[in-house]
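Missing here is one protein chain; the remaining ones are kept as they sit in the complex.
Just so it is clear, A and B label the chains in written order, and each chain counts residues from 1 on its own.
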Amino acid sequence: MLRALLLFAVTALAGCGEVWNDPYPASERTSNTLYSAFVERPKHLDPVQSYTEDEARFTQQVYEPPLQYHYLKRPYELIPLSALEVPKPREIEGGKFTVYEIRIRPGISYQPHPAFVAGNHALAPARIARLKSPYELPAATRELVADDFIYQIKRLAHPRLHSPIYGLMAEYIVGMAEYSEQLRKADTKKGEWLDLRRFPLKGVERVDSHTYRVTLKGRYPQFVYWLAMPFFAPVPWEAEKFFHQPGMQPRNFTLDWWPVGTGPYMLTENNPNARMVLERNPNFRGEAYPSEGEPEDAQAGLLADAGRTVPFIDRVVYSREKEGIPYWNKFLQGYYDTSGIGSDQFDQAVRVAIEGEAQLTQEMEARGIGLQTSVATTIIYVGFNWLDPVVGGSSERARKLRQALSIAVDMEEYLSIFANGRGLVGHGPLAPGIFGWRDGEQGINPVTHVWKDGAARRRPLEEAKRLLAEAGYPDGRDAKTGQPLVLYLDARTTGPGDKPRLDWWRRQFEKLSVQLEVRETDWNRFQEKIRKGSQQIFILGWNADYPDPENFMFLLHGAQSRMKSQGENAANYANPEFDGLFERMKNMENSPERQKIVDRMTDIARRDAPWIWGFHPKDFSLSHGWLANVKPNNMARNGIKYLRADVEKRAALRREWNRPVLWPLVLILVVLAGSAVPAIVGYRRRERMAARPAS
Amino acid sequence: MPFLPVFLTTDVLLWLLVCVSAGYGWYCRRHAHLAAPWVRVFQTRTAVVSVVILTPYLLVGLADSLHFRTRLEQVGAGSAASYSPEVLSLLDIAASHLRSRREKTYSAPFATRLYAKEQIELADGRQVRDFPRLQYGGAHLRDEEERVVDMSRRAAAGLAAAAALWILLAWVVKPLRRRWAAVPWGAAWWTVGPLLVIAAPVLLLSEGYHVFGTDKVGQDVLYLSLKSIRTSLVIGTLTTLAMLPFGIGFGIVAGYFRGWVDDLIQYVYTTLNSIPGVLLIAAAVLMMQVYVDMRPELFPTAAERADFRLLMLCGILGVTTWTGLTRLLRGETLKLSELEYIQAAHAFGVSNARILTRHILPNVAHIVIITVALEFSALVLTEAVLSYIGVGVDPATTSFGTMINAARLEMSREPIVWWSIAAAFAFMLVLVLAANLFADTVRDGFDPRVRMVAIAA
Partner (left out) sequence: MLAYIVRRILYAVPILIGVNLITFVLFFVVNTPDDMARMQLGTRRVTPEAIEKWKGEHGYDRPLLWNASAGGLGKATQTVFFEKSVKLFALEFGAAEDGRDIANEIRARVGPSLALAVPVFLVGLAVNITFALFLAFFRATYLDFWGVTLCVGMMSISALFYIIGGQYVASKLWHLVPISGYAGGLDALKFVVLPVVIGVVSSFGTSARFYRTIFVEELTRDYVRTARAKGLAETSVMFGHVLRNAMIPILTGLVVAIPALFFGSLITESFFGIPGLGSYTIDAIQAQDFAVVRSMVFIGSVLYVLALLFTDISYTFVDPRVRFE
């Protein structure tokens, strides 16, 4: 019996092939597929709502906004995607309005989709109830026209869709606010499709079938950057009509979950709990792999495919991986082609982080794993609440205290312990790669660092202690009362794994004999505290929307104070000179003059030290040797089309790395069988005993 | 005073519990029928062995429950005395060499260098990438080659000390042996032996090395493990304490009065039971967290906040686990109240309160004691799981759960950091195993049915 079972087990397992631990079906083994993982399930895939990077990795493969960022060039450069060229702003009425005229590339077709078949717009509810995927229906396509872009811009104002950028756009796009009001009145029947084509939007007009114009109030040079985000990607009205049929919503058939676009891939399987599958869009027009890049790109082999038509990969399988250990181990076994974390994960509670090394271990090098890092356009900072009586305000005493703390918090050590060295110490509000950021000696923050022997060095602790004493706290105790100085750090709970980090923070303040009490709260409470301005010291981060100094400096703009006006200035920092310069700098084109203003603003901010400038994390990604053309791009997530995989090599290596080790299994069976022996012996003895008369 | 005592709520409760237990022990001694089951318990070898193993845990936990703030030097002449805001415990002082000697980051057990390579600047200004020497671990060695010799010297000294102590202990035990002859002192002595053999060398080695390595921010893992013990003890004991009033009160009242009281109590516990436990705990923990966040003025220090959370966690676990005991007691009381002597008491007009306290309660006490003993280890395990999924103790509290949680990142490192999880595993296994074994003997000693089985078999 046992032997039969064993035999069965062995034959059954042999049927799986030589590798037992392949999480994917055997039939896929040699297909041209990219394997990746996602940690958090995406919340929205509708381009008017989707804003996070978790979502962008799906939406940006499907939707094509007018512009995109160059894959290889740094600093980031905008190039046309579905547009013919990057639009130039044209001022009219003496600068009162700015007009962007966008000409789109003719001949682009949508992915095959049932929405383009008129017969699918009036399906019987029973038919819908039987559907597992919208792609079971007959599909068709049509050409991309300017109206689709206009339709999407109108959707930004849709009362039932909550676009995070509506508020911002309503300030700039002519007629947007009134348009939203008009739609709200028209939207009387809940759940029914509101045909936006019937309502014209003043600031957006169609010139011809492939050209449209957007009119903005005043100047807003940063607008072109928004044109590179899915918010401005085309959406066909047919898709909205199709998904608004009764019975679609309860089956999760909505535009929010089933994107329809012109991009290189289409989302064909949508199960955010387990896996998402992107497949090549057969109607994709084709795009040439870039032929220029940074100087070192050619050497790294990133230009080997120059001029070839992308995409190279047919299918992308994203598996949900919630825990770090499985994620990492599957990568090492070759079942994920890349591993890495997005840089906006500090935004929300993250439970998983991959603890990969910035330095490859020998074993990993032997496996051909490569490491790519690039500095993210992100800053993680420690803010001092400007309104706090102890650490805030422009008094000399508070400034010295902040400066002392800025020196004491050893960000270099933080990076080496918690980020494996993946990051750059911050010296000011701007992230590297942003216009106005300076490298080298000019770029250091003189408050915390000195330039010595060709490198920035943190000022010695003695200076911090001196500043602290000057601020009125010699040895960390109030000179007047003798009471020890206690400060409060508000942090966001990410889980029980926070302990080491909290201990570290406490230790930084301890170096100055200042006691730090860390108050951890969940994200909501943390936000609430900041809204009310009741925090003292806090940790936050900002991830650039677009590579422009305005997108960082506004975090310190007095008028954007979080407590006073619900803006993004969480430290509530206010300095009239800084604010004045910001207003001037905001709408300027990049120029030496702008650089000068940015420098001045940086100096003011450094001296006032409303933030400890924290660090700029490095985006890093580890990838296996069979994957070519990997280069992290912080602004865009649409790089999958450029990747190429050597499928044969991958299959061979996976086989080699994952040979099952069988002897322990045999051993376990033997031990189990062996443990049955005393039982049998005992049983025999019992039986014989029972036969004897009871004593 | 050179220090200012700090009374954390859990400290007070824990010590109160110790006093109550002592009082109960003293009371038992004077009442033979109460002492009888305990005598039975302590006549078994298992009980004695497990108590010997539990004792060091208990001592560490209690030492960690005496908190104070040390006094700072006077600054001005006239100003009042000020105390360090940092709250320390007796254990922290005893293990100050473990607490204060922090490395930069991970280092393996007995290592003299960090676990990861770093850029090191040499004396001549050149930069090399190597494993830096530890600041404390093995820092007394002039040459790292001596490490093995030094370690074995320390270990040998430890062993010698252990042997000496062990023999000394045999002497001490002698009079006890004469006094309580039925207790298997031999078993106790043989258990103490291995404990000493392990503890003494570890103690001596920990003077110069990190015996269990260091964690991410360079804290000694041995120290963390010792600190975790208190958390486990608090959860294991105070939770049952929180549960007892509900459990006993509702249980016997429902069983005794029946009718609508019974219906109501049954309704309450069926409702509570039908909510999936983890959800209930998660929601309650989050709720309490909000309470703490809203009232920062009530909890000025991190220690107090963490302590409140720990206490509340005990309360919440107590509320979610009392239903089991209530059901047991209700059933038992139903049975008891049918018995003649209770009926007779009724007939004599004895008040309900008196019947409940004098007749019912003492007769269900064994169930309570068994439940308390059995729950302890289950709660210790639950704490680990809850902390792991993030609804357990405060992140600032050291506990086995938080240690295991940290290990989930450590195990996905390359090369793997195994010592924290190994230490948590070892410390927890021994604690829970000993507690389980002890609970078993308590059950055997108290449960009349089990006793019958033991005789029959």
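Here is the rule we go by: contacts are C-beta pairs under 8 Å (C-beta built on N, C-alpha and C of every residue); 3 or more make two chains touch, one makes a residue touch a chain.
Since this is a predicted model, take the numbers as computed values, not measurements.
Enquirer: Thinking of the whole complex, not just what is shown, which of B:198, B:279 or B:344 touches the missing chain?
Expert: With B:198, B:279 or B:344 as choices, the missing chain is touched by B:279.
Enquirer: Which of these touches the unseen chain: A:207, A:274 or A:479?
Expert: Considering the complete complex, A:274 is the one touching the chain left out.
Enquirer: Tell me which of A:86, A:99 or A:165 is the one touching the absent chain.
Expert: A:165
Enquirer: Considering the whole complex, which of A:319, A:385, A:535 or A:569 touches the chain not shown?
Expert: Only one listed residue reaches the unshown chain, and that is A:319.
Enquirer: What is the set of subunit A residues that contact the non-displayed chain in the whole complex?
Expert: 16, 19-23, 25, 41, 43-44, 51-52, 159-160, 162, 164-168, 249-252, 254, 256-257, 271, 273-274, 319-323, 325-326, 329-330, 333, 335, 347-349, 351, 523-524, 527-528, 566, 568, 658-662, 664-665, 678-679, 682-683, 686-687, 690
Enquirer: Would you write out the residues of subunit B that touch the absent chain, in ascending order?
Expert: Given the touch definition above, subunit B has residues 267, 270-276, 278-280, 282-284, 286-287, 289-290, 377, 381, 384-385, 388-389, 400, 404, 407-408, 411, 421, 425, 428-429, 432-433, 436-437, 440, 449-450, 452-453, 456-457 touching the missing chain.
Just so we're on the same page, only the chains that are shown with their structure count from here on.
Enquirer: CA centre of subunit A versus CA centre of subunit B: separation in Å?
Expert: It comes to 42 Å between the two C-alpha centres.
Enquirer: Show me the residue ranges of subunit A that touch subunit B in the complex, using the header's touch definition.
Expert: Contacts found on subunit A: 323-325, 327-329, 332, 351, 353-357, 359, 361, 363-364, 413, 416-418, 453, 477, 479, 481-484, 486, 488, 493, 495-504, 507, 515, 517-522, 525, 529.
Enquirer: Note which residues of subunit B are touching subunit A in the complex, please.
Expert: Spelled out, the residues of subunit B in touch with subunit A are 72, 74-76, 79-80, 82, 84-86, 102, 104-105, 116-118, 125, 215-217, 219, 286, 289-290, 293, 296, 300-302, 305, 387-388, 390, 392-396, 398, 401-402, 405-406, 408-415.
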